[in-house]
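Take a look at the structure set out below.
Apart from one protein chain that is not included, each protein chain of the complex appears where it belongs.
We call the chains A and B, going by the order they appear; numbering starts again at 1 in every chain.
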Amino acid sequence: MHKYANPTFFMRIANAVFPYAAGISILCFAVGIPLALVFSPPDYQQGETVRIMYVHVPAAWMGSMVYGVMAVSSAVYLIWRHTIAHIIARASAPIGAMFTALCLVTGMLWGEPMWGTWWVWDARLTSMLILLFLYIGYIALGDSFEDQERGDKASAMLALVGSVNLPIIHFSVEWWNTLHQPAIRSFEGFSINAAMLWPLLLMVFAFQTYYVSVLIIRLRGELLSAKIRTARFNLAAAE
Amino acid sequence: MNGQKFPAAEFSGADLSCRRGGRTVFTGLSFRIVSGEVIVLRGPNGSGKTTLLRLMAGLARAVSGTLHWNDADIADDLCAHGARLGFAGHRDAVKSAQTVRENIAFWASLRGAAPTHVDQALNTFGIRHLSDIPARVLSAGQRHRVALARVAVSGAPLWLLDEPTNTLDDAALNALRDTLSAHLQRGGMIVMASHGDLFLPQARALDLRQTQPAAIAA
Partner (left out) sequence: MSGFSTILRRELTLSLRSQGDVMTVIAFFAIAAALFAFGVGPELNVQSRIASGVVWTTALLAALLSLERLFALDYEDGTLDQLMLSGTEPIAMVLAKTLAHWLTTGLALLIAAPVVALALQLPTQAYGALMMSLALGTPTLSLLGAVGAALILGAKRGGVLLSLLLLPLYIPILIFGAAAVEGATLGLSTSAPYAVLGGLLVAALTLCPWAAASALRHALE
């Protein structure tokens, strides 16, 4: 455990993983996108618009999953004080926020032809919108301190507070939704067949490996900027 | 304040390192203080005097090393550790909307000290005549005396004082010296940061220049 917490050792593994993750991601996208957008059958109810699902659903999953990664890493950071865990959380936040935003945009694009409006306060979309706010709050808090460590700890705690609240928020939004808007059609409303499942799974896998690849690139950047910071401190101290 | 003696105790730190804002301020620092002793922390700006005092108080956390009070690690019960120390930092924690007496009485009551101790402390530091005045009209030196009076009423054996002599006039300096001597006589301990003289004849200096990362590397 502590061995993996050493940033140098951790990065050696991450760098070894990187070409595979990036390669698999490119491959999955190369096969998955044509399969999803051209070769998969249209839905009998939704027609061609169902193809947005191949981006929307993986993006939604990744948006939630990355927040989970952030929460777990933040807990590891706060309990065992492994800086690398926090760096993973901080590097993940913008990626997760982007997935969440992608989910919202594709949801709106899908909503226009299906619901006749760009935005419906559907329970899932609303939950994703709140998740995006949580991401933005996390990023803003981490950047708000002169003292880097203070920002690290505060944002790590916020990630934990957010992860405790997410299920409550989701539950209340769902409850609120059924109270005010009974029966609107959403993605859950159609039965998925094998011809749709395979491209979907491929896209999910492509998104996951994409996340891992971008995370590793961002980790390199974070560690380099930490090195620069230390070097500057030493310069000021030596003077 | 009262004549009662503190039970003999020992406060020690071993191999302490501390980082602040991404920079190591000191490393490999050890100290030991027993009842009736006073340590004066010496060192230039940025050598970590304030950080060390906050570390001793249990407010800051060390990267490595431990602090013990009579063989018990202070990290096991920070709340109990806080109760056995009086701390006067850079910021005086005086509320402008309250009178001088209310300010001190609040802390005395949190510590369970008798109200008579409040009057005694007000007398000692020469702020008795200000006791019913809102603290917002006090000068910096007067506020500082209120902060010192708070330490005096704490009834705690360990006093941690950050530059206690700053902003004090001669009369207040004498009062402080008398109060500190009386505290040591009762079996109290004092750790104070100062870049002036040692202030008390029995003081022992702890020079933080010895524990700078650069000094150790060289």
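Side notes on the structure shown:
The rule is simple: a contact is a pair of C-beta atoms (placed from the backbone, for glycine too) under 8 Å apart; a residue touches a chain by one contact, two chains touch by 3 or more.
Keep in mind that this is a model prediction, so the values were computed, not measured.
Checked against the full complex, the candidates B:G65, B:G89 or B:G126 give a single residue touching the omitted chain, namely B:G89. Across A:N165, A:N193 or A:S225, the single residue that touches the chain missing here is A:N165. Touch with the hidden chain on the side of chain B covers residues 54, 57-61, 78-80, 82-83, 85, 87, 89-95, 97-98, 102, 106-107, 109-112, 150. Mapped onto chain A, the interface with the missing chain covers residues 130, 133-134, 136-137, 140-141, 144-147, 150-151, 153-154, 157-158, 160-162, 164-165, 168-169, 171-173, 175-176, 179.
Rule of thumb we're sticking to: only the chains that are shown with their structure count from here on.
Centre-to-centre spacing of chain A and chain B amounts to 48 Å, using the average Cα coordinate of each chain. Considering their complex, residues 19, 21-23, 213-214 of chain B touch chain A.
On chain A, the positions that touch chain B within their shared complex are 146-149, 229-230, 233-234, 237-238.
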